[in-house]
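Have a look at the structure that comes next, please.
Of the protein chains in this complex, one is absent; all others appear in place.
Chain lettering (A, B and C) follows the sequence in which the chains are written, and residue indices restart at 1 in each chain.
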Amino acid sequence: MHIKARRMGDSLIVRMEGELDLKTADAFKARVRAELAASGRIRHLILDLRGVPFIDSSGIGAILGRCREIREERQGRVIALAPRRPVRRVLALAGLLRLVDVAETQREALAMVKEGSAVP
Amino acid sequence: MHIKARRMGDSLIVRMEGELDLKTADAFKARVRAELAASGRIRHLILDLRGVPFIDSSGIGAILGRCREIREERQGRVIALAPRRPVRRVLALAGLLRLVDVAETQREALAMVKEGSAVP
Amino acid sequence: MTLPEGIANQVVLEFPSKPENVAFARTAVAVFAAQLDFTLDELDEIKVAVSEAVSNAVIHAYGDTVGTVRVEAAITTGGELILRIIDRGQGIPDVAAARQPQWTSRPEERMGLGFTFMEEYMDAVDVESAPQAGTRVTLRKAPARAPIAR
Partner (left out) sequence: MTLPEGIANQVVLEFPSKPENVAFARTAVAVFAAQLDFTLDELDEIKVAVSEAVSNAVIHAYGDTVGTVRVEAAITTGGELILRIIDRGQGIPDVAAARQPQWTSRPEERMGLGFTFMEEYMDAVDVESAPQAGTRVTLRKAPARAPIAR
């Protein structure tokens, strides 16, 4: 699992490459926490999932934890950017699509966090 | 392993999809033999390897056997069409590139069998 | 290896209960399962179910120690996939409770969705467990486009 993070305005864009499971979920969690701790300006989290071919409940748990932090502590939104079919199906199965919006492009994701700046 | 075969002039074009190993080599061998038996006009064999991600010595053996038949019984040529990197490396390692020419496109393969119609 | 009655093919995997082996197990099982006529979606579902069952053996069965996880994958002569994920760990005190959605013994870290995902993605889930003896999860699935022959 390779993780890259960068800030754009008040959004943190986290790009992952690799499978998100028991082995890799902790690294994802730690990285997002570190980025949030480093910048109080971040309100929204955009998860670029294009490079993630697989997720299971350990990965879902890691994303859900970040949702809570973003929504409760930063009053922001979490956007899943272009999840692949197996990942999208698991996000839906876990009920996560009630908390996370799906964007197909980064442009769309950035527009989403701009438009409605409150929790949806 | 899916195998499709069609004749173009005096060439038999065999297109494979799947790994060529102990499990699948026999089907390849049987198919080419049946096509050769069905048409005395066939002189050359073009093996479309674009869909073959893997080959081992069982697959090499199946190709080598066809080379012998084509070269000795039909005085024709065998062309490997666009083998992928791992397959190309194994063909080279087995010394098969002394008996088989490599073409990158079907056009090129057909030109090769037209130009020099004798065994190279 | 004489295959048991009704079994057309079978593979066994054994490995230590380390997080990095979860990916190994689910991928190896999916490659084996592809001997049946499963769709890509179905193979993805099998991967998730195996990932959940093996993750449970890694997280819950052996506490902080490393134990052995055994995965038996079989294809029946009728064309069904049967998976057994077996550990010799601490067992599940109350299986019925553990299988409830969102029930977890580690609420700080886990979501309690493992069994739910297994149920959702497999045709049948069976859990046998005994304290200090271990847990055996049996998962079954047949390709939807080729119903099992009996």
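Going forward, a residue touches a chain if its C-beta (ideal position, glycine included) is under 8 Å from a C-beta of that chain, and two chains touch if they have at least 3 such contacts.
What you see is a predicted model, and the numbers here were worked out from it, not measured in a lab.
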Visible contact partners (per top-of-document touch definition) of the missing chain: B, C
Residues in chain C touching the chain absent from view: 1-3, 9-18, 20-21, 23-24, 27-28, 31-32, 35, 66-68
Chain B residues touching the omitted chain (full complex): 19, 21-23, 54, 56-58, 60-61, 64, 85-86, 89-90, 93-94
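In this section, only the chains that are shown with their structure count from here on.
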Per Cα centroids, the chain farthest from chain C: B
Separation of chain B from chain C, taking each centre as the mean of its C-alpha atoms, in whole Å: 42
For chain A paired with chain B, centre-to-centre distance based on mean C-alpha positions, whole Å: 49
Chain centre separation (chain A, chain C; CA means) in Å: 28
